[in-house]
Structure formats: structure tokens, C-alpha cells
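Below: one structure, written as C-alpha cells.
One protein chain omitted, others in place.
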Amino acid sequence: MANNTPLLKVDNAGIQFGGLKAVSGVNVELFPGELVGLIGPNGAGKTTFFNLLTGVYVPTEGSISLNGERLNKQPPFKITRKGISRTFQNIRLFSELSVIDNVKVAYHSLAKHSIPSSILRIPGHFKGEQEMHEQAVEFLKIFNLDRFMDEKAKNLPYGQQRRLEIARALAANPKLLLLDEPAAGMNPQETQELMKLIGFIREKFNLTVLLIEHDMPLVMGVCERIYVLDHGQLIAQGTPAEIRNNPKVIEAYLGEEVS
Amino acid sequence: GCGGAEKSGGSGGSGGGDTIKIGANMELSGGVASYGQSGVQGLELAFEEINKEGIDGKKLELVKVDNKSDAAEATNGALKLATQDKVAAIVGAATSTNTLAQVQIATDNKLPLITPTGTNPDITNKGGKVNDWVFRTCFIDPFQGTVAANFASDKFKSKNAAVFIDTASDYSKGLAKAFKESYTKNGGKIVAEEAYVAKDTDFRATLTRIKSAKPDFIFLPGYYEEVGLIVKQAREAGIDVPIMGGDGWDSPKLVEIAGGKALNNTFITNHYSAADKDPKVQDFVKAYEAKYNETPDGFAALGYDTAYLLADAIKRAGDASPEKIKEALAETKDLALVSGQVTLNEQHDPIKPASILKYEDGKQTFDSKVNP
Amino acid sequence: MLKVEGIDVFYGNIQAIKGVTLEINEGEIVTLIGANGAGKSTLLKTISGLLKPKHGKILYEGKSIAGKAAQTIVKQGISHVPEGRRIFANMTVEENLELGAFLRKDKAGIKQDLDKVYELFPRLLERLKQQAGTLSGGEQQMLAMGRALMARPRLLLLDEPSMGLAPLLVKTIFRIIEEINQTGTTILLVEQNANLALSIADRAYVVETGRIVLSGDAEDLTASEQIKMAYLGGH
Amino acid sequence: MELIQQLINGISLGSIYALIALGYTMVYGIVKLINFAHGDVFMVGAFVGFYSITILDLTFFPALLLTMAVTALFGVIIERIAYKPLRNATRIAALITAIGVSLLIEYGFIYFRGAQPEAYPADVLPTEKISILGVSINSQSIFILLTSVVLMIILQFVVHKTKIGKAMRAVSFDAEAARLMGINVNNTISATFAIGSALAGAAGVIFGIYYSKIEPLMGIIPGLKAFVAAVLGGIGIIPGAMVGGLLLGVVESLVSAAGYSLWRDAVAFIVLILILIFLPSGLFGKNRREKV
Partner (left out) sequence: MTILKRAKGFWLSITLSIILFAVIQFLINGAYLNGFYINTIFFMGINIILAVSLHLIIGITGQFSIGHAGFLAVGAYASAIMTMKMEQPFVVSIIVGGIVAAIAGLIIGIPSLRLKGDYLAIATLGFGEIVRITFLNIDYVGGASGMQVSHLTTWPWVFGCVLITILVIRNFTNSTHGRACISIREDETAADAMGINTTYYKVIAFVIGSFFAGIAGSLYAHNFYIIQPSNFGFLKSFDILIYVVLGGLGSMSGAVIAAILLTIISTFLQDYPETRMVIYSIILIVMMIYRPQGLMGTKEFTSFFKKKKDIGGGPGDGKQHTVA
């Protein structure tokens, strides 16, 4: 956090669905290397906020910039190539593709071989594919998924699918990683492993991470700062300790005490 | 791809044994299946009759293939008949396009090809050169169109005619072309030229257009399935002028579809009429009704005639080799068929007289006879 | 009330449940805990008739219901709130509740139960005409439970009702589960959040890879070191 | 005046499309199957109606009801034999089966009775030509328009307000959850096919009376047009099918009226594609973005 220019700067961003202001007037700044939490009641607009950042939805107000470059109206794939990558609340793997191919797809935008070179099978193709393969195996090893390499993604156990989604997101070479409820459906034991993994990849890949979770021990345990959304608006931000004791947050989200 | 279908060619030649194999490559399924089916029914009836006596002790055997109303399938079927079944001649197809798809194959394999109802001039004659191996039983288009034009000008003193054609059909287009030429030569004016595609059912929009062009005569060369609907809808739309068409109209279904009243003041040119008192025609109609429980249409009649045209040629040839059959076919002269006295000219097209028939309360009545 | 004896359940060739035996008594809250893919949901689906066991017996009030069609089982008083809520998102809240009472013909009783559901979940009353798909996660969970209650079940099967819910809502939902139980409905509860589940349950079964590996009083299990390590996050 | 006449022509053509499209879109919306055999059930209905009028000597209403009963049963049989085994297959696999069923009905029919057309007797329903200010309207086309509007309202009511309709929508959205409500999924789907096919049968009879000519392949083009109308209006949306059908009819008539009758279908498809580009879920389809 030595750096003082934010990696991500969200200025007054918002989106409306029909009459519903799902997100409005949100200001968020993330600095390189931070691990930040985003919490809030169901339907507060957390996932929608991710969708704004990744270009799935186009903001109806405000601006979003990454490293000073405006992202508004950029298609999702371009935003990903600029350095924002994500996982989904409901797992969205390429279920018929093998585990390693899932990772390779994310690596695609870094590939150097062209369509003609693949069709003609000139050496450039083999070199490109080989490099891709090696990289993908690398990622899978980090997540301890290499043993499932040739398995179809849909055949993995649930927890492993969640990990694969993170591995895939990392393969797109992001600067900012967005995780949407990665611990959902995991038991406390698995959640703890996940916590360690998130910490590890942040160090290893020098990432900034924004994390949505309802699992308070996880959020409070790993995040350095936390934003709280309610009804599409930020109602609080601060360190875990501050958030834990913020009366607004307690009322809207946590209930009397945190377990 | 890997082949898997290579068996050795079929057995049995066309000359040997006591049957003569004749192929029928017709539209038994697909868009115009009703035409092909009628044709085949006519053929089968005739084959039955011919085989009662046989031709010089030999029987005719019909080998059918279905071309699905598709030119590619027609090619394929013709190849099968030629190289697999080794027939002595091919009958087919019901429509011009599917016949054209077979012309080259008939020529390459030296097999006579007779289309019962393909009216496109190109079939028998390409670029001014007669296709040696190809014949037809039906009129070619120009004749009927000219007759209709003269009828309009002479009988109705018509000056402003509308033409409504089926663009999917060479037959319809050919008739219309001849009609327009003769009609304008007679001093008339074509005030509306509209088109539809076979299998359409709703013609009201186009008829409204025709109506506002105020024609005093409508030429409607098409097949009875659509013509019936058109005449019905035209009368409903208040178009009362005379309407005329060709042999494609001829079917009792026309009356059922259009209704007898709507058909009043309509005329057709035809080579045959199911109502004709000629015993040859009456015998055919009776036999057909007995076998199929329906009245024959023009496709059935011409299919039937094609069988007799072929049988006559084989008889005269005295030998069922394709070469001989072809030669005999080209010399067909004054053969009495259901569709009239047929002589094939040097273009391999039949010359036969046409009758003009009039519909009166659902019945065809004879109006006049025209010679080519 | 419900007795499951030695059932085996297969997905194609894969055996998901291997000889499971368990028992639920009238008025209890029984919870099933276990890792992802242990077979908890499969067990519930088998009881409610969505899946058929290959071997074994399921007795409900003494009568066999194994392999019976789902609608017969619902009619006999077992309602299942499936994993992931599975509400009919394209219909209104009200229609969802009406569908819950699909098999019932007693208009008055239905009305009565509707009122009871509104009492339990006042939020639903506020949103009767809203498309269910636009509800928030917690509201959807309430709707799913309300819908199941409309069948007037005597045994309620709940599959991970706290999944994806904010902490406040998790508490609300668990409070409601207890309330439902107190009005006389027996509950079989599947939960990842084992701490919470054990805190309201009378008894619990631990499922691992298709087998019951442990069972007992909820309090005893909460205290067990083994359970603490494996399912309660070790602290 | 001619323009008004043409609009009326278009509406009467369109109400035929709408009539067929109603059943199409219902089955399509509930079962998510592009039932290409719908046009052929329509054809079977036309023939059943024809035979009940000519052979059984029934009058219009009894013939219509008998036809609807027969085609309803026919629809259920098709579903049970050909579609039910594919409940868990991909939609596209079910589509291929539907194409197979469509071919089977067409050519099975041709095999047994030949491809020749048949004509309805002219006196089944009275025809009155009504002329107002030079614009002529056939009383039958008014009848058809009214029938389709009434059927649309009934269908909309059935699907949205009745218990069976709610069961249908529940099954369509999530069959497994529907089973947990105590809904018999098989019976519900059968009911859907029965209603859809009965409507197709009714459309067949009305078509037969209006145009008089019927033949075994008559279902192909109207079936396709009904599919287009259903998509145009928004898949599964009953009033959408009605409007889609009418729009299609009017567009076709206006194109013919302008003298481009041969381009009629092409223009209809261009209009369809353009509308879909701007409204990717049809005229009435909720253009709901997928929630991620």
C-alpha cells in the first residue's frame, strides 16, 4: 500500500434496472496490493457492482477507471484484457471442457499464434500451444488441480470447481481479481483452506483483490478494508474492527453480534 | 470419407429375359408429390393393361425411383435406373426442372427419356440442337398460349388482359409468354402481370391489385391446386371477367376447390377432357376410377399416355434395346392416345389438336377445337 | 415418524448413497451435516421421491414410500425445500404460494395456512404481486419455505436454507425454523453451517461420501473433538 | 381505398397465422420445444374435419369439436412416443425428433391416402360478402379473426389463471421443483400438448373451410409462418403470437399489394430479422438481461 495512486477508481457509479436503482453513487478506490472486502445484505447490489466493473452491465451514471484509464462502455473482454478478472457467484465454468482447457481459454488473450498459423499448423502454432500448455499446468499446480487436468470441469467436486474458477480467473493475468462469494456452499474447514489460498495468490501474483462474502469470519479474517453496500449505496467503509462495530452495518447486515 | 456402398453392379440386362424394365423417375415426395404420384398412377394403370397381352410376349416392368421433387435426387435416381437397374428407357419427371436434371444422364448412357409433363422447350432441344434421346408426351408451351390469346381477342374482343402466373413453373411461364406475344400482336394490352409461387394459398392481395388494373380478361396458366383457390378468391373479390387457363386446370378437384359457381365464365385449352365422350377417354377414366377411386387429372392422363407411347415404340422397334426404342419413338405417327392423335415432330415434341372447354356450373362443356 | 433403512442411491453408475439408515421422531429437528458432495441433498431427494433408491426401505409412519412418485409423498405430508430455493422466478410470490398448496382442495384451510405463512414471513405479504425472481436471496429463501409450508407438511425437509444469505438473514431463517418446529412440524435440516444447525437441532447425523459415519445428540456432537476439527472450523 | 382493402386482406391472412401460432407458442413456451410437427397436426385436423363433414355428415360445430378431440389425443400420443423419451436430452435433439415426427406424419399420410388435394364442401359455413364503400370483406374472415381473438383470451386465461395453467408454467420453469409441489409433470405436459394440438386441429378445420383446398403437405408453410409469428411476438407469449401473426399477414399483403408478391416471404423475413435485431426477444418478449 506504499503506492498512493489507486489502481481502481470508481466515481459515483451506478446503474438502474427499470425503476430500480440497483447501485447508485458508489465511490470506491482500491490501491495496488490491497485485499478489500465488499459486504452487504442480499440484493444490496454487490454482484451488480462487480458486473459494472467487468463491463457486463454498462453504468448509467459515474465513471470507472483502472490505472487512470476510463473503462466505461468497454466490452467485457477488453476490460479483462486490461486487467480485471473475476469469478461468478454461481459457478460458470466451461463445463464440457477439460480442467486444463478451462485455464487455457483464459490464457487465450495472451496467445501469440494466429488463426492461419493454427490452420496451417506452422511451427508458431505448436510453440504457442506448448507455451500455453505449460503455463496452464503451472496454474493448476498452484491450485493443486493438476491431478484433474484432463477431467471435464463439470465432473469436479464442488469445492474444486470453485478453486478452478479462481485458477481460471488468474490465468487471464489480472491486476485486480474480483471474487464473488468464493466460500458459498463450503463448510468451515474448506473455507479456511480457501482463506489461506487467497492470501497466497495475492502475494505470489502481486494482486489487488476485491472479495464479496457473507462468511464473516472469512471476511474479517483476511480483508484489510471493507466496504458495505445497502440498497445500492455505500453505507460504511473501514477496517474490519470499525465495520464490526458500526451501528448502521449491524442494523442492516450483521445483526447484534458477529459469530 | 470412407466408401461402404460399393457392391458390384446390378444383374440382368434390359434385353434379356421376358420382361422389359422401364424406369420411372418421378416426384413421389417433396413439394410437388401430387403431380408425380398422379403420373405414376397413370403409368401403372397403363402397364397393367399392356401386360395383359404383353409386347411380343414380353412384359413391361416398372422400376420407380422417387426424386423428392429435387433436381439432385433426380440426377441420382436417373443414374440408378441407368447403371444399377439397367432399364431400357426412363419416364420422368413430372416437372421440367427435374427432367432437365436427367437429360445429360440419358444422353451419356444412351437411354431414351420421355417426360410426360415437362413442357420446357429446352428439354428436347438445347441451343437449337435436338436432344436425340429425349422425348415428351405433352404440348410444348407456346401452342396453348397462342390459342388462348386468339380466343380472348376473337371471342371477347378483349383489349386489356391481365396475366397471373406461377413463377415456380416453366409451364406456366411458357404459356404466359406465348399468350403475351400473340395477344399484343392482336392489338391487346397487358394491363397487369402478376405472379405467385406454387403452394401459395392466399392470393387476395395480388387479386386486389389485378382488380384495380381493370382487365377485361385474365389469363391464368397454372395448375388446378392453386388455380382453384385463385378463381374462388377472385370471384369473392368481385372480379367477374372471363378467366382462361391451360391443361394444368384439368382436374375434378378444380371444381371442388373453386366451386362450380366461381368457375362460370372460365375457359381452358386442353388436349383431353375427362368429360369427353370419346370412348378412349371414357374407358381410361373408368379404369382409373375403378383402380384408384378418384378421377384422373392431366398428370395421370399424360402418364398413362406415355406408357402407350413407349409401348407403341417398343412394338414397332421389335427389339427392346434403348437404341431401337429411341429410333422408333422418333417416328411416332398418328398414335391415338387419351390426349389425342399424337405425332412427334422432328423436335421430339408432339403435335396434337387442342380443344377449348368452358366451365358451366361445375361442368366442362366443349367450346371449340383448334388445330396446331 | 420416518425410518430410512439401508438405502442405496445411484446416479447412473455412480453410487451416491451407500446403505444409509436413519430415523426421525415426531416433533424433532434432526440435522445432517457433512462435506460437499457427501450425499446430503441426494438423501433428501430420495425421501421426497425425486430419486428412487435401488435398495432399502423408507418408511413414513409405518408405510413404505420408497420409490413412490413425488406427488404421492407430498400428499402424505412431506415437503421438501430444495437446495438453491428453486422458486418459480417467473411467477408472483402469491402464485408460488398457491402452487405450494397444489394438491389441496380445502379452500378454507388454504386460506388459513396462507395467513400463517404471512405471519411467519411478513415480508412476503408486502410483496405478494412481485415477480419471485426479483426478490432478494433471503426473501427467496423465505418464499421457498413458505411455499413448502402451504402443503401443510408434517415433515419438512430443508436443504441448506442459509446458503448465500447475509448473517442477519441467516439468523432470521433459523429463528423461523425453530418457530415452525414449535408449531408441530418435524424438521430434517441439511446445513453447511454446522455450528448453527447443531445449535437448534435435537439430533444430528454426519454424512461422509454417502455413508452415515456418526450420529447422536446435537449437544454431544457439538462437543466432540472430531466434529470440531472436521466441520466446525476447528475453533 | 385499395390500401384499406389490402390491410383487410392482410388481417384476414394474419388471423389464420395467428390461429395456428397460438397453439404453437403455447407448447413452445411451456415445453421449450420447437414443435415442427405442429403444422402437421394442423394438417391432420384439416383432414379429420373434412372426413367428419363429408363422411360422418356432421355440421360445423360438431365437426370442429370432434376434430379438436382427435387432434388433442393425437398430440398426446406424439408426445408420449416421440418426445417423452427425450425429456433429458438437449433441446436440439428434441428438435430433430420433431422434424422426424413431422416427416412421418406427412409421408405416412401420403402413403395411406396419396398426395392429392381434397376440397372442403362449400356450404359448411355461410359466406357473406360484405361491401362497405367499395371495400369487400368476407364474413368468414371476420369469423376467423373473432375466433382467434376469443381463443387467445381463453388460452391466456387458462395459462395464467387456472390451476392447470399454473402447473404448466411451473413445470416449464423447473420441472423438478414442480414435482415437489405435487404436480404430475407427465400429465401436465400431456395437457399442454393436448390443448396445443386441439388448437392446431381447430385451425386446420377453419383453414379448410376458408380456403377449401387441403393436402398432406399443407402444414409445412403455415407451420413455418406460425413459428415465425410466435418468435416475432416473443416465444411463449400468447398475445404476442396473435400480434405476430397479424403483423406477418399485413406485411405479406402490403408487399404483394406493392406488386412484389414474389418477394413477399423474403420481406417478411427481413422484417422479422430487423425486429429481432432491435428487440432480441420479440415484440412482447421481456428483454431481460441474464442475471450474472
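Things worth noting here:
Note that the chains are named A, B, C and D in the order they appear, and that numbering of residues resets to 1 at the start of each chain.
As a convention for this text, a contact is a pair of C-beta atoms (placed from the backbone, for glycine too) under 8 Å apart; a residue touches a chain by one contact, two chains touch by 3 or more.
Just so we're clear, the structure is a prediction, and the values are computed from it rather than from any experiment.
The undisplayed chain touches these shown chains across the complete complex, A, B, D.
The residue touching the chain not shown here, chosen from D:Leu66, D:Val171 or D:Ile237, is D:Val171.
Taking the complete complex into account, A:Met132 is the one of A:Leu52, A:Met132, A:Met186 or A:Val228 that touches the chain left out. When the omitted chain is restored, the residue from B:Ala101, B:Ala258 or B:Ala301 that touches it is B:Ala101. Touch with the chain omitted from the figure is made, among B:Ile20, B:Leu43 or B:Val65, by B:Val65.
Although one chain is not displayed, chain D still touches it through residues 30-34, 79, 82-97, 99-104, 106-108, 110-111, 171-172, 175, 185, 189, 193, 224, 227-228, 231, 235, 262-263, 265-266, 269-270, 272-273, 276-277, 280-282, 290, 292.
Those residues of chain A that touch the chain absent from the view are 54, 56, 75-77, 80-81, 85-86, 88, 92-98, 101, 104-109, 111, 113, 115, 118-121, 125-126, 128-130, 132, 150, 152, 154, 168-169, 172. Mapped onto chain B, the footprint of the missing chain covers residues 1-10, 28-29, 31, 64-66, 68-72, 75-77, 79-80, 82-84, 96-97, 100-105, 108-109, 120, 122, 167-170, 173, 197.
We take it that only the chains that are shown with their structure count from here on.
Relative to chain D, the most remote chain by averaged C-alpha coordinates is A.
Once the centre of each chain is set as its mean CA position, chain A and chain B turn out to be 72 Å apart.
Mean C-alpha position of chain B lies 35 Å from that of chain D.
Not a single residue in chain B touches at least two other chains. Residue ranges on chain C touching chain A, taken from their complex, read 33, 35-37, 135-139, 160, 163-171, 192-196, 229-234.
Touching chain D in their complex are the following residues of chain B: 29, 31, 33-34, 36-38, 167, 194-197, 199, 201-202, 204-206, 208-209, 212, 225, 228-229, 232, 236-238, 253, 256-259, 292, 294, 297. Residues 39-43, 89, 157-159, 181, 184-192, 214, 216-217, 252-255, 258-259 of chain A are the ones that touch chain C when the two sit in their complex.
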